[in-house]
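Notes for the one structure printed next.
Yeah, one chain of the complex is gone here, protein chain that is, but the others are all in their spots.
Let's turn to subunit A:
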């Protein structure tokens, strides 16, 4: 499939570039999740899913990117898409169990060893 073919699957002809992220998420603006910007996204498969109804090039892109764990914000930056759009795409991928998303611990401070690793790591930079 050429890039222009895949594009045409996901962009409504009448929709300008501004609307494109919503076309991509097929009009679903709000994600069910409110993942933290540093939630780590990791693909559960090495094999990129094939394009089908509900799986577009952006979904495939995320699976390919997240062969190593990346923060939600990194995924959004690499795809040049707003965070909200990526959250919707993650819902789709999660429903198919193509990624795992791990939230940071919301309240507990990490233990001393983490602080020490950060401080020593920074010093060594």
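One rule holds for everything that comes next: contacts are C-beta pairs under 8 Å (C-beta built on N, C-alpha and C of every residue); 3 or more make two chains touch, one makes a residue touch a chain; residues count from 1.
Convention: contacts and distances are computed from a predicted model.
J.: Assign the chain not included in the display its UniProt protein name, restricting the answer to "Thioredoxin reductase", "Phenylalanine--tRNA ligase alpha subunit", "Sulfide dehydrogenase [flavocytochrome c] flavoprotein chain" or "ATP/GTP-binding protein".
T.: "ATP/GTP-binding protein"
J.: Could I get the residues of subunit A that touch the absent chain, sorted low to high?
T.: Per the touch rule, subunit A residues meeting the hidden chain are 19, 22, 27, 29-30, 36-40, 42-47, 49, 52, 69, 71, 73-74, 76-78, 82-84, 96-98, 100, 102-107, 109-110, 112, 114-115, 117-119, 121-123, 125.
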